[in-house]
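Got a structure here, written out as structure tokens. Questions coming.
One protein chain omitted, others in place.
Residue numbering begins at 1 within each chain, and the chains themselves are lettered A, B and C in the order written.
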Amino acid sequence: MTERAATTSILNNSEFRRILYQLLIAALLIYLGWSIVENTIANMEARDIRTGFGFLNETAGFSIMMSLVPYEPGNTYGRVFIVGLLNTLLVAGVGVVLATIVGFLVGVMRLSQNWVVSHLANIYVEIFRNVPLLLQILFWYTAVLKPLPGPRQVFERNTEIYFGISNRGITGPEFILLENFSFTTWTILLGILFTIGMHRWSKHRQAATGQQFPVVFVGLGLIIGLPILIFLLSGAPIEFTPAKMGRFNLSGGITIIPEFLAVLLALALYTAAFIAEIVRAGIQAINYGQTEASRALGLRNGTTLKMVIIPQAMRIIIPPLTSQYLNLTKNSALAAAIAYPDLVATFAGTALNQNGQALETLAITMTVYLSLSLLTSAFMNWFNSRVKLVER
Amino acid sequence: MNTLPNPESRAQPVIQIQKMNKWFGQFHVLKEIDLEVVTGERIVICGPSGSGKSTLIRCINRLEEHQEGQIVVDGVELTNDLKHIEHVRREVGMVFQHFNLFPHLTVLENCTLAPIWVRKQPKAEAEATAMKYLERVKIPEQAEKYPGQLSGGQQQRVAIARSLCMQPRIMLFDEPTSALDPEMIKEVLDVMIELADTGMTMLVVTHEMGFARTVANRVIFMDDGQIIEQNKPEEFFNNPQSDRTKLFLSQILQH
Amino acid sequence: MKKLFLSCLSIALLGGIAIAGGHEKGTLAAVKSKGHIQCGVSQGLPGFSNPDDQGNWSGLDVDYCRAMSAAVFGDANKVKYTPLSARARFEALRSGEIDVLARNTTWTMQRDATLGLEFVGVNYYDGQGFMVRKTLGVSSAMELDGASACTNTGTTTELNLTDFFRANGMQFELVAFERADEVVAAYDAGRCDVYTTDRSGLAAQRTKLSNPDDHKVLPEIISKEPLGPVVRQDDPQWADLARWTLNAMINAEEMGINSGNVDSKRSDSNPAVKRLMGTEGDLHEAIGVNNDWAYNIVKQVGNYGEVYERHVGANTPLQLGRGGTVNDLWTNGGLIYAPPVR
Partner (left out) sequence: MKNQNTVFFVRKEFAPSRPAPASTVGVLGWIRNNLFSTPFNSLLTVVVGGLGAWSIWGALDWLIFNAVWVGGNEACKANPNGACWTFIGTRFDQFVYGFYEKPERWRVDLVILVLFVGVFWTGWEKAPARRWAGGFMLILFPWIAWGMLYGGIFGLPIVETSQWGGFILTLVVSLIGIIVSLPLGILLALGRRSNMPIINSTCVFFIEFWRGVPLITILFMAAYVLPLFFPTGMNFDQLLRALIGFAFFAAAYMAEVVRGGLQSLDKGQYEAADSLGLSYWKSMRLIILPQALKAVIPGIVNTFIGLFKDTTLVLIIGLLDLLGMVHAAIADPNWSIRSVPTTGYAFVAITFFTFCYGMSRYSRFIEDKLNTGHQR
């Protein structure tokens, strides 16, 4: 009896079990990892596939339709990576701004007491979030932007075009900032600095005397109004070079390609539907009593929003909002479906195809997205710990 | 009770409600309300739940909108005019059943928010006032804490202090003790009694009949959206006239 | 370091797939045991490999796969098709998902030497060309400065196009899509001025345009694109079978053997014909098939010329006349030439 108890107790010892389980899992994982590595190396050797990251220094040899940094086909795959990454960040960045604006607008509309407004906002949300994003990208591209008339149907040959829309995109003039433009730049900078100073001053003054100062209006005047005035006074020192209609296409000018527009629209409108829900939930989560208490204290609606509702709602809104931003960034990879040259389309697409090093190329690409997502979650943890409401 | 000022000797009524009617949708929630309150009066409003008593005092600072009749507070008629509403809300403080403190602001910030933004007081002055009222409600040491760190009774006292910081002429209390545990009710009532002693005009919706007896100089009984009976407290409790009042009192005093 | 990197990556990728021990088996044996050849084809390129409404595949490349089936099984219909994008094709072959890749694939040194692939011959000599709308009034590719060009991503076309414009100092905008039909759709919608791909591809895709007659192919050919079937490098026997299937079709045409006269040619006295028809010699054993393998190919699929005329010739929608082009037999001045069967 005692012997049996002794033998069973070792197996039933929870500490022993813990270690045993973990060792088993670790062994399994090591075996899996090892066999995958072995297989991969064996397969690569058998198939004569090159390995390593040396390809990043090799000439790419293909052209990319849109690039934020100078790029030509003679550049390396490393450069292709940079170009793709920047294009991804561009569409994601603009998309985030646009999605936030639309999302907050729709979210607030959903809470409107106006029946028409809230129901239309609701229809928007339901439609856009229940239709696959890829479909929306294809829709904007294939059904909306591509059928636009071509440049030869829209523009006369050799005419100068300051603004035009065709199936090659939205074209505007290229602009050169002349020397005098620096006055305007300085005014804007000064305006910003001054507004920051003014904000502090008005805070102090309010603390000291209770008087309030319309910082927003004066600040807008300083940052926008004054520079416009200076700009005009300094003789409008900006030179527009219009695009010119060539034999095939518009040349010169700045063209926003339809691929970019389609991805941007789809990403922004899709994500906006989710953001709208987050905003609505965030505002609704705040007890109506908060509004009533503010009103009873005599606060105006604007002040109530600014001092009571928004600070509380933002605590609820920002974490899911951040993960929507991350989703948008990851979803921008769908640009590959319509030839927008983002990171996945150029680097994990064309470059991978030309050099055949799928493992390395995809590993680099995935690392980029993984880092973005780790950064985002680090931010969210920081934010959550910072704004957590103090409770008993 | 006889030390209380005689309402009839006062010149100007501070709240005048005439033939006021209110509906929620098709539900006639307040019917033909006539009420006059003069400065320094302390009125307790009681009645069964759903009788419209909360709605009535919420009409006084326009948290609810009435559809017929007239409400004049501090000489200003309540209409859709925002200027009027703002004026009235500045002069009328309100304490809610669920305190409605701002959880993201400290106790002190809760108290100074409105004075700074509405009364446009300097911060230092607002804070001094706030500390004065926090002392009066006996929790000055909690000034830097957040509402979430306080007990219910403490929170309600902060809410009272917060309203007082606006230096209102009238205070409305909407069942201030009914969300509290029994041991905390007394601390809140004590604060309210002290406040009454300063001569503040108060309208209190409550079921605390002890409070009504000792503090109020008028008790109003409401049922079915109407004022059924009002009287001085001793008359009201000892000699109720209406059958409905008798029934209500018999139920509530059994406890 | 590489091992560490790979192991991290793979652990992340795989949580629970048990890895069974590998088993080496020749492709031919594997094909025979499963009863069909898995053939990698395009996702739809008329003339080369294209499915009809019912999902039946036909084309020059498809007939090559059918010929292999005829050689292995004596039945040309034991083929199953895997449509592949340009990007996916090599991996599909290397991983063994398909047995042979007949997908208008250009034979290049890089692909042959670094990707673990074996090109077994050329079944169509192609070159990259340009197609434009007639209304553009362009008569030469040298006039295309500033144009916007649609093409497939991940192909040699993309590189050739870039080289051509760079070499001639011309500007262009490249719009590259993953799938051929997307390229065509974009060109048809006017997203670009030029459509560039192999000229056979231009001819094929032109049939898909809304108004084929509005478009024309420019005279320039900017690259050499020898298209041919591909197999894995690690199975020489299967590579030989693949190579000689193609050679048999060409030799048959050269000897004047076609699906109509092949039965009578079996009793031909010409020793070269006898060797091809399997009535003499035992070379068939070396590639692991029966002696009537070439007979079956010609009988059921046809010789190279027949297949060409059937799918891409002058009487097809592609209208790629053969006479005088590089795709004619060497005896007629073309490049179609096969080593002898002996």
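Assume contacts are C-beta pairs under 8 Å (C-beta built on N, C-alpha and C of every residue); 3 or more make two chains touch, one makes a residue touch a chain.
If you're wondering where the values come from, they're calculated on a predicted model, not measured in any experiment.
Student: The complex has one chain that is not drawn here; which of the drawn chains does it touch?
Tutor: Across all of the complex, the chain we cannot see touches A, B, C.
Student: Considering the whole complex, which of C:D126, C:E158 or C:D188 touches the chain not shown?
Tutor: C:D188
Student: Among B:S151, B:Q167 or B:N231, which one is in touch with the chain left out?
Tutor: B:N231
Student: Which is it among A:N13, A:N39 or A:S182 that touches the chain not included here?
Tutor: Answering carefully, the residue with contact to the hidden chain is A:N39.
Student: If the missing chain were put back, which residues of subunit A would it touch?
Tutor: 18, 21-22, 25-26, 29, 36, 39-40, 42-44, 46, 109, 112-117, 120, 123, 126-127, 129-135, 138-139, 142-143, 147, 330-331, 333-334, 336-337, 344, 348, 352, 358-359, 362, 365-366, 369-370, 372-374, 377
Student: State which residues belonging to subunit B touch the missing partner chain.
Tutor: Within subunit B, the residues touching the omitted chain are 7-8, 13, 21, 23, 25-28, 31-32, 34-36, 38, 67-68, 217-218, 224-232, 235, 241-242, 245.
Student: May I ask you to list the residues on subunit C that touch the chain which is not drawn?
Tutor: These residues touch the chain not displayed: 10-17, 19-25, 43-44, 51, 53-55, 80-85, 87-88, 91-92, 94-97, 178-179, 181-182, 184-185, 188, 207-210.
Everything below uses one rule, namely that only the chains that are shown with their structure count from here on.
Student: Could you give the separation in Å between the centres of subunit B and subunit C, each centre being the mean of its C-alpha atoms?
Tutor: 89
Student: Distance between subunit A and subunit B based on Cα centroids, please, to the nearest Å.
Tutor: 50
Student: Please give the residue numbers of subunit B that touch subunit A in the complex, ascending.
Tutor: It is residues 61, 63, 86, 89-90, 92-94, 96, 98, 100-104, 113-114, 116-126, 145-146, 148-150, 159, 162-163, 166, 172 of subunit B that touch subunit A.
Student: Give every residue of subunit A touching subunit C within the complex, in rising order.
Tutor: Per the touch definition, subunit A meets subunit C at residues 29, 32-37, 39-41, 43, 46-52, 61-65, 72-74, 142, 146-147, 149-150, 152, 167-168, 246-249, 251, 258-259, 336-339, 345, 349-350, 352-354, 356, 358-359, 363.
Student: What does subunit A use to touch subunit B in their complex?
Tutor: Residues 206-212, 287, 289-290, 292-300, 303, 307-308, 311-312, 315, 389-392.
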